[in-house]
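One structure is given below, represented as structure tokens, and several questions about it will come after.
Heads up, one of the protein chains got dropped from this complex, but the rest are sitting where they should.
The block that comes next holds chain A.
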């Protein structure tokens, strides 16, 4: 640490450059991780809010809630500690001023996926809905009459709830009667038994249903199969992992160039009997200092940037994930320093001092 810190103090500009590059890489990594988390939340937060073990869909639906179609009678055959039926459709909802893609969930008020209200009231009459509070930022408010793209029916927002987006669209929660009227119009009575799935809490997934036409899909599997969810995560994670490799390569190149410039100095120290271990530890310590400073500044910069971003940017910072990525960045930087360590070990003190 003695050599490492004194060299940094003497050659500030040189090391500010390396730290600056590491800071920019970590800034990008943290920001991408925030974007990945934000986009994940947009897709899954309403499902996470269920806190369910699994969802039962039709086997031929390919794990898609939208494609699954069953009846309330099917739901009655499900065995679980708690069950909640769900019907789902997508629509465009407008309040006369703004229009927004929404997902409508038809649910039963007395079942466990009924959301708690953060503003306003729960629905009590046909035509009333609880809306995702994401719509507040879009200019929607309690009392708004919503015109829907696919029906003449009008819905009224009576309350808002938090964490209620599904597949990137804000959710409108209604009871099944309202849902049937919106989806089926005049033939609502004929279709009043139709639902899309059954959300369950159970310790015995295997025996949740004996109906071969139905499939028990664990919550995480269901989320992974949401349209575009896995592809989007893979893309962003690939970018983050690639940035780890890039940061290792950048550090390796920088430190290698610095080490090559100092071969003679290292050689003299080795001639004086200073061990490879001490010199290697010094390079590793130097990398640790630079990477830690760079990552810390990148972290703070990311948080500052986050406060200035418009709400339309789906960024959500998950601190445990950021901490892990920060540690990984420091570790890959140290891995990049291994090249320099190998170079130091190979230095012949005799050649270095011109013997």
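Here is the rule we use: a residue touches a chain if its C-beta (ideal position, glycine included) is under 8 Å from a C-beta of that chain, and two chains touch if they have at least 3 such contacts; residues count from 1.
As a working rule, contacts and distances are computed from a predicted model.
S.K.: The chain dropped from view, which UniProt name applies: "Gliding motility protein", "Putative hemin import ATP-binding protein HrtA", "LrgB family protein" or "Archease domain-containing protein"?
M.R.: This omitted chain is identified in its UniProt record as "Putative hemin import ATP-binding protein HrtA".
S.K.: Using the definition of touch stated at the top, determine which of A:271, A:296 or A:328 touches the missing chain.
M.R.: Final answer for the missing-chain contact: A:271.
S.K.: Thinking of the whole complex, not just what is shown, which of A:3, A:92, A:142 or A:289 touches the missing chain?
M.R.: In the complete complex, the chain left out is touched by residue A:3.
S.K.: Pick out the residues on chain A that sit against the missing chain.
M.R.: 2-3, 6-7, 9-11, 264-265, 268-276, 278, 349-350, 353-355
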